[in-house]
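All protein chains but one are shown in place.
Entry: chain A
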Amino acid sequence: MGRVQLRAVLRRVAAGVVVLWVAATAAYLAVLAAPGDTVDTLIGDGADTPQIRAAIIAEWGLDRPALLQYLDYLWRLAHGDLGRSYLLQRPVAEVIGEQLAPTLILSLAAATLGVLLALIIAAVTAGDRRPWLRRLSSGTELLLVSTPPFLIGLVLLSVLSFRLGLFPVAGDAGPRALVLPAVTLALPIAGLLAQVLRDGVDRALDEPFVLTARARGLREGVVLARHALRHALLPAVTLAGWLFGTLLGGAVIIEQVFGRPGLGQVTLTAVTGKDMPVVLAVVTLSAAVYVVVNTAADLVSLLVDPRLRRS
């Protein structure tokens, strides 16, 4: 039994490493294929002379063949050396190190809030107990899912910060500054998750085991929480990967709107500036988190669904 488990873990780790390699390579190729070259973007709209070009090329070793540069990147990546940012002239590890925490805090707060909201909404509106509330809720969810996050953010800012002065507009000074960005990011997540969850609960409520539970005299709340919701969780858990992508993508915009530090800003600048070392580091890091999140989701599925454990 132990050996089987160990082998499963090893297989997972190996698959993870392959995913990381593919992600880093894809990012490298994408940046390489994007128009323009690094020297051009480093020069920007400033003076462009052969002398300046030569100096930049020499500084970053850009005259080496692309394959060699790629292998060099990989070699250093494997040794934990993320290199130096072309644009910022600083070690990438330092840049990412100082920006990681704000993004993680924002993402975790938004994810927690989004999932909590979705659970509450699904529990309250599932079934046919309150049809008017259900209609209102699903309409609102659709609105939230289809509204761009920056618009939600700006509306929240205009009302709650600029008009009422309840929350500060910018910075990560204290938990109060976290509220608006986290809510902005959480609302679309809550919208979609609530729909998936309610759908699952609805289906579960039609199952014979719910009838059995009711027949045993359990209260409707207990039936919902212990039986129906648990069933509905499974499809929702598989959305973890999607959730993670939404968080990262949303963070880019939210950080810009709210003037928050974070990886989103760094990534945006790096991609538009063809800052290869930063792009590669962020992609590899994201892929690593993705692998961890998906593995965690699989484990949670095992816990939630006994059928998977048996097979």
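Convention: contacts are C-beta pairs under 8 Å (C-beta built on N, C-alpha and C of every residue); 3 or more make two chains touch, one makes a residue touch a chain; residues count from 1.
The rule we apply is simple: contacts and distances are computed from a predicted model.
Here one chain is missing from view; checked against "Xanthine dehydrogenase small subunit", "Integral membrane protein", "ABC transporter substrate-binding protein" or "Phenylacetic acid degradation protein", UniProt names that protein "ABC transporter substrate-binding protein". Per the touch definition above, the residue from A:Val145, A:Val169, A:Leu218 or A:Val293 contacting the chain not shown is A:Val169.
Only one residue from A:Val201, A:Ile253 or A:Ala281 touches the chain missing from this view: A:Ile253. In the full complex, chain A touches the hidden chain at residues 34-37, 40-41, 43-49, 51-52, 55-56, 58-59, 87-90, 95, 98-99, 102, 148, 150-151, 154-155, 157-158, 161-163, 165, 168-172, 252-253, 255-262, 265-266, 268, 272-274.
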